[in-house]
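One chain of protein is taken out of this complex; the other chains stay put.
After this line comes chain A, so read on.
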Amino acid sequence: MTDTPHSLGRKYPGGGRHGRAIGPSDNGDGEAAPPPAGRRADHGETGKPKYWVLGLLFLFCFAVTIMSEAAGTGTISTSFVKTLGKTLCLCLAAIAMDVVWGYTGILSLGHMAFFGLGGYMIGQWLMYARTEAIVLENLASQPIPATPQEIQNAIGSQIFGVVGSSDLPPIWGFAHSLTLQLALVVLVPGLLALVFGWLAFRSRVTGVYLSILTQAMTLALSLYLFQNDSGLRGNNGLSGLQNIPGHEQTSQAVISLAFFWASALAFAAGYLLFSWIVSGKMGSVIRGIRDNESRVRFLGYPVEGFKLFVFTLTAVVCGLAGALYYPQAGIINPAEIAPIASIYLAVWVAIGGRGRLYGAAIGAAFVSLLSSWFTGGGAPPLDLGFYRILWTDWWLVLLGLSFVLVTLFAPKGIGGLFDFLVRKPEADREGDYGPDAGSRRAEEGPEDEEART
């Protein structure tokens, strides 16, 4: 887990400096040469991938817009535009997961719960406002205008008839207001993460125990939401979220494209935010916490505060991503919050490559799109003669297998492939070169001197 994702380029200046690797006894007498240009330092996400990602994202969005049904060409179906928009939201959750896991070393199995909570919060408003519009339309034909109480009751029985109730529970108290529900999109995941994180980090729960704790939180939350009296329609969840109140006349083609762009912008903003956080001193400290927490503590950094900051911030970003995802998905139910969703998130980040933001995004996009291709029946069955592999049944086996293989043989994930593209020739530090690996033999000294001048 300590493999650094940042040593992309040449690790070592090479050339005449090798002879100096032996010891610091010659304490830098006039040898403080400026670092050679083009050398990569370990500053977290360096500038380049950031511009590549955002540039490609913009081109991609532009291409999707042109090819969408909303633009008239219709090369890409509306449902596929929705899939792409949802994928961008998952990518946003994945880069948040990468910051909390890949950079800070907290393997949270709860970030999809925050994602789901964001979805529930926006879903409450979407459902309430739409039901209200329908109720008002129905009541408009009656001779006597309905009282607010009657309207409220009608909305309540519309939404909660399915779980055998007609009262709006108190947690729907803000559902009439988009502004308040949007605030809750941030506050509910944020406060849950803050309180949970404060309790967990303060007691110095780390490693696999922390993962289990976050998973327990996720499980408890989804089990609670499965109950009919949870106030959020039990296992029915919230539905009809693709219908945006006030835009009943707008076609889904246009709405899907608007959400696609909103998701892309949110992803871009999230990417910029996280690449700022993981660069510079903050990135240095959180990677220090990942690699050696107690050493960071002995340097005087309040480790718990840093963890809490990262945990809460990434939870809020996941909540926002969820709030953009579920209007595109159209439905949310407690199964979306179940621990398996958060485990998938970790699998995406691991396959994409921990410790680099673009890796996590690639992992999420690649695996989730592949997953919908396989499970949606897109992949042709594989005929082995004695057995026919139907991918709808075997996809999870394939995913599990590739997760194991990636962890064992390519710990840097898909993102690690980019190292081959940008890697410059590295000084050979292996072999018989003197007292430590990589330092040259004494007889090579004169040659070194020549190379230096």
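The rule we apply is simple: a residue touches a chain if its C-beta (ideal position, glycine included) is under 8 Å from a C-beta of that chain, and two chains touch if they have at least 3 such contacts; residues count from 1.
The rule is simple: contacts and distances are computed from a predicted model.
S.K.: Which choice in "Cation:proton antiporter", "Ethanolamine utilization protein EutN", "Urea ABC transporter ATP-binding protein UrtD" or "Fumarate reductase iron-sulfur subunit" gives the name that UniProt lists for the one chain left out?
M.R.: So the chain that does not appear here would be "Urea ABC transporter ATP-binding protein UrtD", according to UniProt.
S.K.: Could you tell me which of A:302, A:381 or A:400 touches the chain that is not displayed?
M.R.: Answer from the full complex: A:302 touches the omitted chain.
S.K.: Return the single residue from A:146, A:282, A:370 or A:398 that touches the missing chain.
M.R.: Final answer for the missing-chain contact: A:282.
S.K.: Would you mind spotting which of A:138, A:292 or A:407 touches the chain that isn't drawn?
M.R.: Candidates A:138, A:292 or A:407; residue touching the omitted chain: A:292.
S.K.: Considering the whole complex, not just the chains shown, which residues of chain A touch the missing one?
M.R.: Residues 2-4, 6-7, 11-13, 17, 20-28, 31-33, 35, 39, 41-43, 277, 280-282, 284-285, 287-288, 291-292, 294-303, 305-306, 309, 429, 436, 438-439 of chain A touch the chain that is not shown.
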